[in-house]
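Entry: subunit A
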Amino acid sequence: MHIDRPASLPALPARSLSAVALALAGSLFGGAVQAQPAPLAGGSLTWGVTTEPVCFDPHRSSQQNSFFLIRNYVDSLIYKKADGTFAPWLATAWTISQDGREYTLTLRKGVTFSDGTPFDAAAVKANLDWVKDPANTANAASFLVYYDHTDVIDPGTAKIVLRQPDSTLLESLSSVKLGFLSPKILTKNVDLCSGGPGVIGTGPFVFEQYRRGQSVTFARNPAYAWPAENAKHRGPAYLDRVTYRFLPEYAVRTGALSSGQVDVIEGVQPTDIGLFQDAEGFQFLTGPSSETSFTLNVNYTQPPADDVRVRQALRDGFNGEAIVRSIYRGTVPRAWSIIGPSNAAYAKPLVGTWGNDIAGANRKLDEAGWTGRDSEGFRTKDGKRLTIALGYPQPYVRDNRDILIQAIQAALRENIGLDLDVRIISAGEWAKQTATGTWTIYPNTDNPSDAAMELWDMLGSGGFLYGNIKTPDAETTGLIDKVRLVPDPTQRQPLLNAIQERGVQQGFIVPLFAPHYQIAAKANVQGLGFEPQLDAPASAYEIWIGK
Partner candidate 1 sequence: MTPLVDVAGLTIRFPRAGAGRALVENVDLRVEAGQCVALVGESGSGKSLTARSLLGLAGHGAEVTARRFLLRGRDARTFAEADWRRLRGTFAGLVLQDALVSLDPLRTIGDEVAEILLTHRLAPSRAAARVKAQETLARVGISDPASRARQYAHQLSGGLRQRALIASAIAGDPPLVIADEPTTALDMTVQAQVLAVLRKRIAQGVGVLLISHDLALVSGIADLVHVIRDGRAVESGSPRDVLGRPRHAYTRQLLAAVPSAHSRGMTLSGPTPGQLMPQPREADYDGEVLSVRGLTKHFARARGETVLTALDDVSFTLHQGEVLGIVGESGSGKSTCAKIVLGLLAPDAGEVRFLGQNWSGVAEVARRARRRAMQYIPQDPLSSFDPRYTVQDIVAENLAGTLAGAAHRRARIAGLLEEVGLDAGYLSRHPPTLSGGQRQRVAIARALASDPALLICDEPVSALDVSVQAQVLDLLAGLQRRLRTAMLFISHDVGVIQHVSDRVLVFHQGRIVDRGDPVALFAEPRHDFTRRLVAALAVLHGQGGRRDGNRHDA
Partner candidate 2 sequence: MPLLRRILVRLATGALVMWLSVTVAFLALHALPGHIEDVLAGDMNYPGLHEAIAQEWGLNRSLPVQYADFVGKIATGDLGTSYVMRAKVSEVIASQILPTVELALLAGIIAAAIATALAVATSGRGEIPRSIASTLEMVLTSSPVFWIGFLLLMLFSFQLKLFPVSGGDGWRAIVLPAITLALPTSGLLAQVLREAMERALEQPFAVTIRSRGVGETAIRFRHMLRHALLPAMTLGGWLVGGLLGGAVITEKVFGRPGLGSLTLSAVTSQDVPVVLAVVLLAAFTHVAISTLLDIAYVLVDPRLRSQ
């Protein structure tokens, strides 16, 4: 049980040299900033993470918890900042045609993949075309539904041409799923899912070793010099090496950090926060809320939830505020819309306008005819109990969300006599339900993407929830299709607000809370941060180990 001490003497000279240079640079640009301790390069860091990535290929991976590991070796064209605007990265500038169908990108000079092949327009075309090809069954292909082709104007310029305008493309290009792998490995159809040195990107680290079930390790890419514009430093990463150990159990992760086996952990459960928050020798950070909040999506075509009054009663029949605060001990905010509060597209007018109206909920249920009561106190209507099933797919259960749902289940039973039949279902059963549109309530956050894309996924006529339902709510799906055609953010916001308000007002969605990523680490670990578009911690590029 040891912390990997920074490399011994031989590395010292290099370290002191770059330290001096950085200190100089810091003071030059830091200016009036009080003397930040100069970052120390070198050393290796060990993470304790919740989930072992099933696949290390950015284009194929669909696991949100694996994105911030992949970000260590995969860069994107642009970087989405916290305020929703985009900073240049591998693309120094980009212009969108009048009809919103053509995106012309000027690429950064001197960027190379870690196998030496240059990063140029041809590489951009190769990656995008590979993702679009359905034969590769790439998960990221859902971002390129309207992508037609890419023109290589010259090595430094590429033009992406769409079949119809798609306002979600910019955020998609900032996602790690549309990051870039060396064209060489894309051609030979080698399987990159199982990771290893064969996965070659342009990122600040190079894939070193993957021990299945145990850990994955990345080594520093000495040639790296092209971070996103808003990065704090320019040169290669500080750390020599970063290791991510897979520790799925809460108690195990917490124990590993408190006994010093690892330097940083993510996924800290509320009851253990006290061990690290303002505790001597440790630090505790909370990131921005994720792009979408944890929401109950109610299938409004399945009885008894096809009656709007029942849905509204479900929405208002419990005190969300108190339950979220009790389960998560105030570490996460209550959510008022399906889009996360920190997301620029968050429908602010919705805040505080609904929920916790138990009398109103009971009145609505009485109006809807659910007046009878059975032996266990549940409402009945002509003999049938008011039961709404909630199928939580087993692979997505994490972060104590099943405990939250149980609390809501208990509250609904007590307050309004509604039987929320909670069942953890298998992936097979969930696939069958979505394929036949027979799902009832689906609790989850969505993979991070453009707000319009999120709404498309959750409520859109082509999304994975309502894709197979013949009669979705025309007004909602119409609005969603419209918003995707409007690239200009100022014009999109009113539409986005309208969709979110209608979703909540009609009880299609019951937002619960906005998950915030939490990290606990040793006090001497500096440079920890979050990447908004990933809904996760940032890559290890900025991290360095203090004294």
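As a convention for this text, a residue touches a chain if its C-beta (ideal position, glycine included) is under 8 Å from a C-beta of that chain, and two chains touch if they have at least 3 such contacts; residues count from 1.
In picking the candidates, the idea was that all candidates are chains of the complex that A comes from, given by their letters.
Here the structure is a predicted model, which is why all the values come from computation and not from measurement.
Q: Could you work out which candidate touches subunit A in the complex, given the options 1 or 2?
A: For subunit A, the touching partner among the candidates is 2.
Q: Which residues of subunit A touch candidate 2 once you look at their complex with the stated criterion?
A: Contact set of subunit A toward candidate 2: 1, 54-55, 60, 62, 134-135, 137, 139, 141-142, 145, 191, 193-194, 211-214, 245-249, 251-252, 254-256, 259, 261, 394-395, 426-432, 434-435, 446-447, 457, 462-464, 467.
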